[in-house]
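Some chains omitted; the rest stay in position.
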Amino acid sequence: MGNPITATLIEQTCRYIPDVQPADAGTRPAGERPWQKWLDATLGLRDYWYPVELTRNLGEGASRVVTPLGEEILLMRRNGRVHAIENRCCHRGARLSEKPLCLSDDTVTCWVHTFTYSLEDGSIRTILNMPDSKLVGRPGIKVYPVEEVKGLIFVFIGDIAPPPLAQDVPPGFLDEDNAVYVAEIDIVHSNWRIGCEGSFDPAHHFIHNWSTFAVDNRLPMSLGWVPDLDRLADVIQYAAPQDGPKGFTRCASDTAMRFDTTIPGRGETPDTHYTVPMARGLSEERLRELQEHDFEIDVALWLPCGTRISPWPSPGVSTGEFFVPRDANSHYYVQYGCRKVGSEAERKAWESGELGVPLWKVPNVDGFTKEDIEAREAIAKFYDAESGWDREVLMGCDLELLMWRRFASEHARGPVQQEKHVQGRFRKQAPCAAASNLNQA
Amino acid sequence: MGNPITATLIEQTCRYIPDVQPADAGTRPAGERPWQKWLDATLGLRDYWYPVELTRNLGEGASRVVTPLGEEILLMRRNGRVHAIENRCCHRGARLSEKPLCLSDDTVTCWVHTFTYSLEDGSIRTILNMPDSKLVGRPGIKVYPVEEVKGLIFVFIGDIAPPPLAQDVPPGFLDEDNAVYVAEIDIVHSNWRIGCEGSFDPAHHFIHNWSTFAVDNRLPMSLGWVPDLDRLADVIQYAAPQDGPKGFTRCASDTAMRFDTTIPGRGETPDTHYTVPMARGLSEERLRELQEHDFEIDVALWLPCGTRISPWPSPGVSTGEFFVPRDANSHYYVQYGCRKVGSEAERKAWESGELGVPLWKVPNVDGFTKEDIEAREAIAKFYDAESGWDREVLMGCDLELLMWRRFASEHARGPVQQEKHVQGRFRKQAPCAAASNLNQA
């Protein structure tokens, strides 16, 4: 895993943050930012696999509507296999989810006018009352590639032949001996990018001083982590192999952190010393110890929308998250805990939640990431409705976020998701264009 | 009732449906479609009578707000007579419905500033605290023509002298010996045109396989009806007399229908034979019998927004529906059952619901049209928000719908309802234009 970060790249990015600008920075660059693609990706990045539902929530015969990247998709399990199809008949747009009918092994039939589609490619297999229709054999609805693994159902949203799923999840996720337990999916009311950035964000840890997991374990949470800009090229590891997952990792031990500080007073107001709640009563020596503690936790972001914190929250255990775009203002929040297992019994104990959940609270939604969700929703309005992407006033700690935005913009596999994709395969057309489509098909 | 349908007309329309296009069709027509008016009629067609409330729901002294074609109208019954007036004082726009005051026999008074309007023509009769105002005698609010008959309250929405109501309801509806029982009005969340088309739609019957009426009566519902395009000129009856209702009728007996079919398999998947639930266990001979059954039911659409199915659901009984525009995304669904009666006692038994409802489930909302409503709401999003009118992919069975759209566009009495009508008689004006209006009045 080579590290293409250079001092030059860091300096270039610094110019966008006056807070950490070198004295000789000169004029700040004008015009489009090097992370423009990230700014444009309101509805997500196309040509990736996205997790959309839990295996345990889609039993045989069940169905469910999800909208990853805003596309309305019907999930159905038939004969054990999960199918993901456009939830809209091509004929007159009836929502198939209202009454999902599979009248033969490899088809789905619209409950209104009997258009019957192949579950393999979405083409029109027959129309029950008009089997001689010339439409038979023509393209009908979109069918999405599906992979089901580690308790999750992934669909591929894009326009290319799907690469292997292994390229779109953190390294090792699919390993045979990696046991995964997934929490129930939450809908969080912020844009998905706020989720990605918030979880990686080195400066956000202050919020966890109110997390029950931290309180119960008397685990002092810092005022925020502070990167050493001079060492950043060593600290951040970019991974961008041709045929593997692309990600961005920082080790916590390379980051300074503090648990107490002084708030200066003004005029007659005295200075105030502030210590985070869980560190109160500790000696200064012990505080310093905590600060210098060799905190060997890797915090990583992986394209298109995943994080992995490893190990966390206990030795040998990793926590992962996916922030799957749902619409412009919300995302699916998928959280899982995983660990290496040595036997089938151990795997089952982990995958069923029997092992990790009671002991280590993995995944730790209620005890820890609840505060992250609260923070995402508390900054959502600024970014969604108040031009936040243009108006944010970034500080030094945010440099890593800008470098992630740049990394993601440069390495994103496909284009950003646009409204026209959500509306469907056809653009709004002149009269009779629907007919033309058929002819061209 | 002459039939102006010609082979040429049918061929012309076919060109818009590649599914049934003749081999020598040549280039499909570009530009505006011959049914453009229908496509533009989001809020309905003006210059027609529309049913808006049931007689039995508007007792003496009662009042109610309805919005046919998006116009906000206050209905009030005073001294037995129903008045329909603009629910908005011309002075400062107060909603009269908040406290409908009739202080004299033929006036209504605004409860805020005492503007008092004639219930005959809406002119300002007086202002209680300023009887000398120069506004007295000027036009004030809009008053809508009202007809109350057969248990329904009709209002006329338009700009012309209202033609007789008999022109805007199916033939025979007003006949002395026609007894009508009307179901409670439902608000259905689709555009009104989806209602009209859905009820006539020859291909939609598959949905009724799940209707309790069909199940309880072991009445096999087909996979859909299939018109014989070569015989269409005989099968469809246009009626467009100068001074009568204008409609479009098809007799079910002229339409093929099927109850079973084969879904082809692909690759290793075998073909699947499918029979509608209620026809299962019947011999092939019996199925063929059902298919060829002389099903003497007329299915008709009448301008502006009504259907009549006759006889249905039992001999001697007809079912009718009105799909009255309410706003761009919803309509009032009015359903009634009617039959000829021979005595006053019989009439009362029918009109009270005592006769038809328990025996023949007429009208049959819960048992049958519930599925129609479900289908309308399931395709609404496509037409309302996803450019469905441009993107639908029609099949052969839809030819009749295109011919109805064309018929309706050609024969609609008035213009389509536009937002400016809903906003009121006055367009948005330059300052002082309100004053100018008064001068011109």
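Order as written gives the chain letters A and B; numbering starts at 1 within each chain.
Heads up, the rule we're going with is that a contact is a pair of C-beta atoms (placed from the backbone, for glycine too) under 8 Å apart; a residue touches a chain by one contact, two chains touch by 3 or more.
Given the structure is predicted, the values throughout are model-derived calculations rather than measurements.
Asks: List the number of copies present in the full complex, noting that all chains share one sequence and 2 are shown.
Replies: If we count all chains in the complex, we get 3 identical copies.
Rule of thumb we're sticking to: only the chains that are shown with their structure count from here on.
Asks: Can you give the rotation angle that fits chain A onto its twin chain B by Cα atoms, in degrees and rounded to the nearest 5?
Replies: About 120 degrees, rounded to the nearest 5.
Asks: Distance between chain A and chain B based on Cα centroids, please, to the nearest Å.
Replies: 48
Asks: Show me the residue ranges of chain B that touch chain A in the complex, using the header's touch definition.
Replies: Touch list, chain B to chain A: 16-21, 28-33, 201, 203-204, 206-207, 210, 222-226, 257-258, 261-266, 269, 272, 274, 374-375, 378-379, 381-383, 386-388, 390-397.
Asks: Along chain A, where are the residues that touch chain B in the complex?
Replies: 88, 90-95, 98-99, 103-107, 109, 111-116, 118, 120, 125-131, 133-135, 423-424, 426, 428-439
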